[in-house]
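Notes for the one structure printed next.
The complex is shown incomplete by one protein chain, all other protein chains being positioned as in the whole.
Then we have chain A:
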Amino acid sequence: MNNRKKTFFDAIWEFFASVKVGITIIVLLAIGSILGTIYPQTNAIPSPNPDFYYNDTYGKLGDLYYRMGLADTFNSWWYLTLVLMLFISLIIVSIDRGVPLYKSLKRQPVARKLIAIQADRLYTKAEGGDAEAKLEALAQQLKKRRYKVRREDGALLAEKGRLARFGAYVIHLGLIITILGVFSRLIPGWYYTDMIWLKEGETKPVGNLGFSVQNNGFTLEFYDQAQTRAKKFETDAVIYENGQATAKKHLAVNDYLTYKHTNIYQNSYDPQPMFKTGTIELLDTRNNNKSLGTFVIDFNNPQREYKVGDYTVTMANYFPDVKVDPDKGVFTNSRDPYNPGIQFDITGPDQMEPARQWMIPLAGPFVKQMLGKDYRFDLQFKDVDLFHMTGLKIERDLGWWPIVFPGLVIALCGLVLAFYFQHRRVWARLEEGVLHIGANTNKHWIGITGELNKVLVPLGIEPVSQKRKEEPQQS
């Protein structure tokens, strides 16, 4: 490696090892995240046209927000760059400080310099008596308190909870793994997400994952009569692979199905119902609305012709989701029977010439008037069966269980180590018949003071007390 390259590498290393840089990244991420919550992000808006949505809903400011790319903050190049910088910083900081700390703790001498022991925040000495025996007793007592005790002649080092010193680096490690897990979504095949809308009985393939999902019945219940507060919505789902039903589950919110590492969730339902079947009565308007009989229409698959008594009802035109526009005429919005409109030709014994007329059950007075009203017959719904489409969410995220989740657990362990555990050390040294005892902890001085005095007092050694005020600093 030549000199110039080394300097460059060093510069990068120093940059990311700096605490200032680390804190700056954290603060910038926080500020960036705040920007991303001002207006809903594009993935959360109820419109497929963000170009218009922000302007229409939030005015000029919303439009500016969208144009600046803030409507997709969390996928923007600068946000992802910050996350990447955080990732690099976490790795470099942990190596830069964790490794030397590990080495220094590993190499620490048992016999510490007397002057260092005397300078300890907790310090006491025992003069007279059998100092050697006291040292021995001290070692035994500390061992009982789960200290790791090492001895050299006339010197003692007792230590416990060394791992607590690495708490911060364990947190960093957990976060590194978590971020890796998040970005594992970029590996081809590791991440797939989709929303599937299914009518009753309908089957649709799940992406190109090689299986299909079928809605075998959807139930919707409300707490109240006005149907404002949903109690439950659930789908009987069946998975088909190669024509075989391979799995089934009664899906509910919070209760999903896992099939071949792919999760299928009950996510939502279409609040607007569709027409399933309807029983329709044919009435003769010229004869006091006398009933001429009934017939049943399947709106997903209507017949061409229906026999009603002596009359024949022929379907001339079918618009499953009819829209009547003064300028554009009559057309259908979709192939889903949300608002069916049917044009019938009706013939019978007293009606040789087909009487053409509309039937639009959800039509308002305006549409009715536009399409004509003085019909020969009247078509009345006697009974109608509606249904809701179920919305299933498909989520295949191979990084969650093996990477993200363990990363979070490790980070939590690190938090516990860093904040709830302490690294305690006790040194003792026998010098000219005097036993010098010093102690140190990385936090919670009251704890170690109490613990040490429980050991010292029975041995007839003067208890320790803190020299300075408690300082929480971690070293």
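What we mean here is this: contacts are C-beta pairs under 8 Å (C-beta built on N, C-alpha and C of every residue); 3 or more make two chains touch, one makes a residue touch a chain; residues count from 1.
What we mean here is this: contacts and distances are computed from a predicted model.
Of the candidates "Cytochrome C biogenesis protein", "Response regulator", "Branched-chain amino acid ABC transporter substrate-binding protein" or "Phosphate transport system permease protein PstA", the chain left out of this view carries the UniProt protein name "Cytochrome C biogenesis protein". For the options A:Phe8, A:Phe52, A:Phe74 or A:Phe366, the residue in contact with the chain missing from this view is A:Phe74.
Residue in contact with the omitted chain (choice from A:Asn216, A:Asn263 or A:Thr294): A:Asn263. When the whole complex is considered, the residue among A:Leu101, A:Leu114 or A:Ala252 that touches the unshown chain is A:Ala252. Residue positions on chain A in contact with the hidden chain: 19-20, 22-23, 26-27, 29-30, 33-34, 36-38, 40-41, 43-44, 57-59, 74, 168, 182, 193, 223, 229-233, 252-254, 256, 263, 265-267, 393-395, 397, 400, 404-405, 408, 411-412, 415-416, 419-420, 469-474, in rising order.
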